[in-house]
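Dumping the structure here so I can ask a few things about it.
A selection of the complex's chains, in situ.
Chain nomenclature is as follows: A and B, assigned in order of appearance, with residue numbering initiated at 1 for each chain independently.
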């Protein structure tokens, strides 16, 4: 990424609206851990991001400590009361069926049905999101209000699903840079009809990919879209040693579409380049961000950072999964929670974050003592009581350019964003004041 | 110590009462730095803890920078007024005579006597504890109230003591474990008739020794009972290189019998295993403990941690010596200050502390990425909004098990007590999720 690509602070609401519209297109597709919904979603995203390639791992394959389960396809699921009136139907919300439910068509009295119903008494209007991937069950999710309205009597439950040997799908895209070191951007695609904790991630990943493809860049960028947890496990099963050799920093894109405060969750090691860049960016663009601990993790970073894998993967989110009221319910929607503005803000923040990584090189002064900036046209000739903030930043940068610190470390010491400090570099290098340290 | 020995949180008041009764048996014995009182006290304790062996160092022996002084024996000391009425007598309190006083039988006027009297104007009912080991003196201690009541006139002072070539006594007991690394537990026995700052330590040491002798254990435990300061110097003189080679952690048991807040005093190095285990235990069992500095030291840790000796010895106390009003006076008694409950609480705390050491091994995951706990019967098959605290603790433990951290370090990161985390280990090891790192 050349310096001209440093994003300014104006919000790109056009891209925000584009991401939001893309999420709405993905909304109705019935996704789960596996199945046609994931394939269809990935195919739709590949249309927007050339280079996005879909991969498959056959059911039954062993991936690290796990085995890929059978594929699961949902045709429809519904409940009728004794009069044949429709109580719930998945055409209204895919959340109405427990993920990976077995097929069933039976009539049973309310008291027996209750054991198969899931609702949230404390959120009476929300349909909860429930799955049972590894133990065969069936179940219906509905709002507490719907549940309370059920009258005694018989109900017919129809769940048309299939389990069959198939595959687990994921997609990746490598955007090559001028060096082989990679930045990993990972998000997940496996949740049915939830907006912040699912669709915000893939659409931001896609938008960033489109931006990266056009930008001159130093690093290679690896974009990965996997079903959460098992997908990253499968990806690591196949690509672990490559990732360990090449990844300098990575980020899990999750819950990035609402307008509430930002969140940071560290990598397991807590002090990787990914953590440093994330914290630096947040301190300058969103200083009121919420800082979480590794103990608060809950997504693919659990695998990326696991002992023996140890990738430098941090998370920069808006409202963190598990920490906002609409999480894992039907209330996490594209109308009230995720907005074009929220997405555009996250887009801008990640652009700064990635630019910070691109700009982050070690610099060294070629001049002993304070340099004479005046004869280089870089200093006002009239010395008055206060130097300008700009000149001060340049002098602070030079004063720390001892070849041992990278630009992120210098920017932290200078208490300025790296993208502000970096604006001085072209002139200072051209004028023989600074040079990059070859590594 | 096997996991079954992890103490639960119920207070063992029976052992508390046993310790308190033992302290009461020791109470009347006239102890000092040397002399028959120390020997009798050690012999009495050896009856309770088989394996406690008494040792002697002859008067005049050079021990490190010191020389063992002559033995001192107190028969009795008293003061009579001109009418022959008894003013003070050591049969009421051994504190009435300055420790190591020379013998005397003389009659002298009050104004001359005053120079030999010791009292505490700010604590008018307390008899102070005063000694003069290395300069020959005689003196009488009494309460300020007694002193103020003395009328002008002649007084007869009788101090029947003897200084003679004898020995300095101490006892130790090695409780062997399955490895040769040792945990040192040291307390002192040299104070006449004071409860918290003396008898609480030896009785707790004895109770812990009885418990350790029955418990399966990894480490060997070295219990040491010495006259304070000169005793630890003599012990180091004889055993220094063995202790330096084998001691992984040590604790000075002092002032452990009252019911007030706990105190922690670090080793000189401040970050030894003893310090880490002590702080971890206190944070979870007594989070309102008082944290002292090395500058506040005042007991045998001064020798154990001295430059060139450098044993990892920390102190976990209740009210620290010098920091509670009854300290070094007759008010430090077995009725108001030291209680069976206070002793039982310290017993429980030290049991947790020692279990923490026993449990503290390095663990390493045998699984790459998050393990599938479900197929091992360790995870609920139905995923709902909130995982249980228990499963979360297990996953956190696994996520830090990279072979570089010991269990104490992992427990600190997990913000849970080591004895809680350790409960997951048998199943996780049996299920090939974790393994111990051989060292």
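As a convention for this text, a residue touches a chain if its C-beta (ideal position, glycine included) is under 8 Å from a C-beta of that chain, and two chains touch if they have at least 3 such contacts.
Just so we're clear, the structure is a prediction, and the values are computed from it rather than from any experiment.
All together, the complex described by this structure holds 3 copies of its single chain type, of which 2 are visible.
Everything that follows uses one rule, which is that only the chains that are shown with their structure count from here on.
Against subunit B, the residues of subunit A that register as touching in their complex are 64-66, 120, 128, 130-135, 137, 229, 232-233, 236, 240, 268, 294-295, 297, 302-303, 305-310, 322, 327-328. On subunit B, the positions that touch subunit A within their shared complex are 364-365, 367-372, 374-375, 381-385, 395-396, 398-403, 413-415.
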